[in-house]
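Attaching a single structure in structure tokens format; questions to follow.
Every protein chain but one is kept in place in this view of the complex.
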């Protein structure tokens, strides 16, 4: 199983420099960054910085989108980082959320996302490319054939289909093994239907991890189900409450949430956290003592997860990485 | 006198890593990069990389422009690099040449250049900013009041006026002391006329430097007068051949070049180099033995130059930096 | 107040590289290493490595001794490390404990320790020096006048006198404020008696620190009073149980320990830990919640301590440094 960490822009440069070294020494394989250049620092120069302090770890945005940057700019960033790091660069790709909304722009359609993936891969590889905004074909004379891995972030059935059809990997922003399997199977199925060999297809579960007393862990990670709530609610509503696929704890969570939404509609304060039960937090994140992490990660692995990616957003970052180094990663990868 | 080096994207990452260390140890103060993300690698991630290998040296594009990047993207890059390097970041700014033309875009007007400088400085400082393309005001919550130094690249009288009125510095792409003085005085005058205190105004002369036998030096740097020829020709024509300000060698160079342009108009091969005489190359660059460099740099200093910026484009880069370290910088800055 | 950390050789190179970065970012001023080249790795090359990953932090052995290395070898190491780090090198000096005993050698006399300090300082400074083992005078042609700070480790009255008379600082391996003051005052008094200006004299308290539940902290640091027990017992016996200077908890600890020593004399197992009471561990170390650390460190500061040096020997190293960064150092140095 691969392990990743994800930084928001909150982390100071001095901390990022040693945290990536700590994570690499701990056995982490990937360091991802939120790509949202107004809310946080520009992630690509942070990646460039962190690459100088690592030799094996891979980097990438988690996730970028087709609407923030002119595609030649995006592709030049990606190809340059791949070259500087001797090939340690992937991208995570979504339709665009905070990064585009904060500028008053809109998320991209799935068709545009797929075209972005194709054109940017071609530019990074060294091909001449024509794309919408650019009046002339673009070709980088300085690249050398790097094949850019593209992971696609998805929840909904159409996005999962796109991920399976064109992605090198799938990003699932949730830590519940049953849900992960349910999402992942849809992508694999779409890939198979499109005639792809899905044996190398990669599946990331991205969620907070917190080691310690369960009450403390839940308190620290309660923000996460709130953040993914909207996405999950859409899915639950679309697939129905009686499909048998969605866990009981989740359907009741969404029911409460819906009721709540209706009664408090239009209020400016955010009372959503009250409706997030402890078992939802526990289900969506990876929490508790080291043994509980190991058990849950084994379940995720069985559900098809190839990479567990920790959102380092909740404090105690040094301690979490150290606990993964000392107890959890060795247990999961003991045969490596 | 400050000293700088300028990289194009040609330099491999492994070479860049040690060349900036060599240059910093040699006493160089600045490392500039061409900003032209299609022709060469994306310079900002190269700067981020080089910052990790230096502690004192400053970095910046030489030059960026207002038309390649959405302004929030540009400002986020600048502020992020300033933060990562603890304040070692400036920008050089022009109207846009290869970076925009290669994408079929046009250079910016001087008014747009001035607005870009103002808005980007404000964003980097932390202010809320509204600019043309963006439907909503933008503000970076993560910045901390950095004052971004903006150097403006200029040849023509209007650009020189803009540089003097709003720039922190002026970039002159030529090594001839008399011409430098003539350009520089126009900017200073414009600044004074606008009521600015010009005592801290900075003036960069950017040109190739080559140490060795003069014939060898000229052979290696002949490309430079060809590159700046168009710009200089415009100036000479505008100011006339008898103004007394433009050196004889230059006016005769432009005369030959004009005749050439007319007779060979439309030919696809580039025969311009034939018309560049040795004394023009010698005048535009800094060439010869160490003593000749020292003499010329003293003349540039008297002409008002505060930074000599070497275009490292012509080979022998390690040797040139070593010669500046051992012989030339110590002679110029012996009282430092 | 200055803060330090101390590594034994246990730390892997990859961990040391990021732990010093973490500690420097956290506000720690010193990183010390045990110097015992058989039991652990050679500390000086580890220091050289760590210097490359820091810019402000100082390094040194805690402690070296006059009997492990030929004095020219010792002085060459010290001067070389001072030069490589641009002056970020001190030494801690003792009579020699594990480093010499493990080779069947004996600790040095205090007179030899004082001579070593004097001769090594002179060699590092660039003077020609004659010393016992060397048939010819030695002088380093490559040094440049560095004044090597020498901190002397001491418990007993004669060693404290030597520290006060010739040291730049005093190393006290104990975290009890009252004992620290009692030891420290003896060194200051000796320095004053010798006519030195003791206003810049530095006093380090070196002890484990552990943040968390007190029982857990005590369990993790119980080894420390055992290690310092012999030294302290000597002092208590020498000064008597009724002097009024030694705290009640300590005298009763030593009484129990003595009785134990007599009854179990010559047994090969080490049952000493049974006699170390919780209040002794709490008194000798810095333990508990962040507030308890802050209170104790303020007491140590009032007792004359200028540097608190954490023995990183007990696990949870990343967490301890993070807790000091986030809560403890800012509280102690808030007016800095």
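In order of appearance the chains are A, B and C, and numbering begins at 1 in each one.
Definition applied: a residue touches a chain if its C-beta (ideal position, glycine included) is under 8 Å from a C-beta of that chain, and two chains touch if they have at least 3 such contacts.
The model shown is predicted, which means the values in this text are computed figures rather than measured ones.
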### Message
Going by the stated contact criterion, tell me the shown chains that border the hidden chain.
### Response
B, C
### Task
Check each of C:9, C:94 or C:304 against the chain that is not shown and name the one that touches it.
C:9
### Summary
Missing-chain contact among C:81, C:174, C:254 or C:303 belongs to C:81
### Listed residues C:57, C:138 or C:254, member touching the removed chain
C:138
### Message
In the complete complex, the non-displayed chain touches which residues of chain C?
### Response
9, 13, 37-42, 44-49, 51-53, 68-70, 72-73, 76-77, 79-81, 83-84, 102-105, 134-136, 138-142
### Query
Residue-wise, where is chain B in contact with the chain that is not depicted?
12, 14-15, 17-19, 21-22, 24-25, 316-319, 321-322
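In the analysis below, only the chains that are shown with their structure count from here on.
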### Task
Calculate how many whole Å lie between the centre of chain B and the centre of chain C, each centre taken as the average of the chain's C-alpha atoms.
53
### Query
In angstrom, rounded to a whole number, how far apart do the mean CA points of chain A and chain C lie?
46
#### Entry: Between chain A and chain B, centroid-to-centroid distance (C-alpha), Å
41
